[in-house]
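Input: a single structure, listed below in structure tokens.
The complex appears here minus one protein chain, its other protein chains still in place.
Our next item is chain A:
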Amino acid sequence: MSSVPRFWRSLGSRYNLEGTRCKECGEYYYPPRNFCVNCRRIGHIEPYKFKGTGEIISYTIIHTAAEGFEDQTPYTLAIIQLDEGPRLTSQVICDPDKIHIGMRVRSVFRKLGEDGEGGMIYYGTKFAPEDS
């Protein structure tokens, strides 16, 4: 699934929804960017912790899993727009029959996947219905 350093260096973002914001234009970035795509060289990027609430833009229910997610099928995957603006791709923990476009969701801390038996277990952010 991934190397340990590759996962570890983005722990803040994966565990706590830490992204960035450009002080110049006010754009929020998640995943974090060090370079504002609007302002480019004149941008001033600073850290920002997202509130973790948002809305489902689109979704799918995955039946044929990605590597490392075989035990989880069927699982829901969605594009979520955070209330601050940026969108991200995440799993949503809910009844697959109930998921819908426009559904309000909030971030939760969960196990993401693992590198086979005895391998690293990855934790991070998933989303759940806001009212659950």
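Throughout what follows, contacts are C-beta pairs under 8 Å (C-beta built on N, C-alpha and C of every residue); 3 or more make two chains touch, one makes a residue touch a chain; residues count from 1.
The rule is simple: contacts and distances are computed from a predicted model.
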item: Protein name, per the UniProt record, of whichever chain is missing from view ("Electron transfer flavoprotein subunit alpha", "Beta-ketoacyl synthase/thiolase", "Probable glycine cleavage system H protein" or "Hydrogenase maturation factor HypA"); value: "Beta-ketoacyl synthase/thiolase"
item: Footprint left on chain A by the chain that the document does not show; value: 1-2, 6-7, 10, 31, 57-69, 72, 74-75, 77-80, 86-91, 101, 112-113, 122, 124
